[in-house]
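And now, chain A:
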Amino acid sequence: METVRTDVAIVGAGGAGLRAAIALAEADPKLRITLISKVYPMRSHTCAAEGGAAGVIKPDDSLEHHFNDTVGGGDWLCDQDAVDYLVQEAPRELIQLEHWGCPWSREADGSVAVRPFGGMKKQRTWFAADKSGFHILHTLFQTSLKYPSIERLDEYYATELLVDEGRCQGLTAIEMRSGQMRQIRARAVIMAGGGAGRMFPFTTNGAIKTGDGMALAYRAGVPLKDMEFVQYHPTGLPSTGTLLTEACRGEGGVLLNKHGRRFLQDYGMSPETPLGKPVLKTMELGPRDRVSQAFWHEQRKGNMIATQWGDAMLLDMRHLGEKKINERLPLVRDMSISYMGVDPVTDPVPVRPVVHYMMGGIHTDIRAATPLAGLFAAGECACVSINGANRLGSNSLTELLVFGRRAALSAAEYLASGARQGDDAALESGAQGAQAKVRELIQRTGGRETLAGLRREMMHTLEQNAGIYRSGDGLAEACAKLAELRRRYAAIELHDKTNVYNTDLLQALELGSMLDCAEAVAVSALERKESRGAHQRLDYVERDDARYLKHSLAHYQGEAAPRVDYLDVVITRSQPGVRDYSGGHE
Partner candidate 1 sequence: MSRKPYVRALRWEWLTRHPRYPRYLLRELSCLFIGGWTLMMVWGLARLAQGPEAWAAFLDALRSPASIVLQALALAFAVYHSVTWFNLTPKALPLQLGEDFVADRVISGAHFAVWGLLSLAVLLLAGAF
Partner candidate 2 sequence: MARSNKPIVWGPFAAGGTLTAFLTPVLILLTLLAALGHVPDLLAYDRMHAFAAHWLVKVATVAVVFLSLWSAAHRLRITCYDLGVRADTLVAAIVYAIAVAASVAAAAYLLLI
């Protein structure tokens, strides 16, 4: 097996991985940095983010406001020291991107423009029309080309972390074009593998978001934190799940039920605001969990319109006018027309909640370090945690910049503290073991399961039982089903037994990652007997701070179901309170 030797290996070349790579290259030009990604960097799913990134910049705003919005939005499950770090660093990171050429939208005087976003009390979302993530990703990718010390391994699929003497010292990865396994020996590893929305059938997430990064760390013994918190974005196209950004509502779009009523006013987000004059933090600018839950209730009442893809509500943007829609939401218009045949300039667009984001992920401390020495994590695959029980829109892009850089600095400090290369023979045998596993999977015969069949069952199980509202019975059923699916997965046979760009193999490995993550979601959700943020239980409808103002930690147990234990939330100054999204006061 070919061996690549490097100082820091970064798995994932999305926003978080690229930011980390650049930060390392700038911190010490002598470091060898290896950036591993299963897709070319510009294909990473950060490119799909539309709305923007939050950072305090305007004079009427303050770090304290950003902090309060985030902590309240997260239903007090955020670590407040981490949130402090996020809001402090956010403006700096966004300005840094500006200095690297990001085409942020501008005010007439040439300063950057900001837009309102759900759950935010002030306008603080930096945006580049409605392709903010796209521009962030391409700015980072193109900037990364400047640094000769960043060596990229594009289209390499990471399969396992190499751990010895309690330290993470590299990984194994398959070069997809040749099908060959490589071992990458690194003194430190940063995991930036992105989210896992593909566990669900109806999602805004791209095909690559299969939770590999989470699964790799999890199997190496790092717990997954707060996995029960899965965000539904209220406004996806019912046909494809394609996202219509929250900025639609930020710019003034409203949500209607089939009677034409702006029903959010009936779910604690009243009073109704005038059309075209959105008020921050209420009605359509309420947080995603609340809006998605309101949809669920309306659906129960039969107030939704029926489409051939299921029930939907209407997102009405007609009053914004063609000019504003073209200027601020061109992609939204294009996608509504292409994929739904509806032009938002002339008609309301049917939308429904869609799985969007994993609040949970690899457990890290505020320095982006995991409990496994030498392993750091950032971006959607990590949980620091600043999102708590519900992420506010536009905090994630900021998070991956701030903590991508933080992970890099921590890794550099770790190297400086004298991380030695470990025992060659042990690592070699670890790598051989990883290779043997993949070989066995390719060569296995006599399997009866199909990949697509197992995947469908997993998706169905999660959608049925771990959706917007959950119950003990449903979750117990999901846990049992997922355990069964994991068992059956161990017996799949591949159709494709060749080497070059074998996507059958990749999908099988990805399914393995998703099943592990899915089980962590279901088990953590079953254990959390309360309702908080995006985790709503029909059998435990109240928030229970006495027992559950805690992070869940799911520990991998091999073939058995994960073990869940809890960790206190870091509270510095904001005591749990009522999340108030009825506008009008103050």
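A few points about this structure:
By our rule, a residue touches a chain if its C-beta (ideal position, glycine included) is under 8 Å from a C-beta of that chain, and two chains touch if they have at least 3 such contacts; residues count from 1.
On how the list was made: all candidates are chains of the complex that A comes from, given by their letters.
Predicted model, so just to flag it, every value in this text is computed and none were measured.
In summary, of the candidates 1 or 2 that share the complex with chain A, the touching one is 1.
Listing the residues of chain A that touch candidate 1 in their complex gives 177-179, 498-500.
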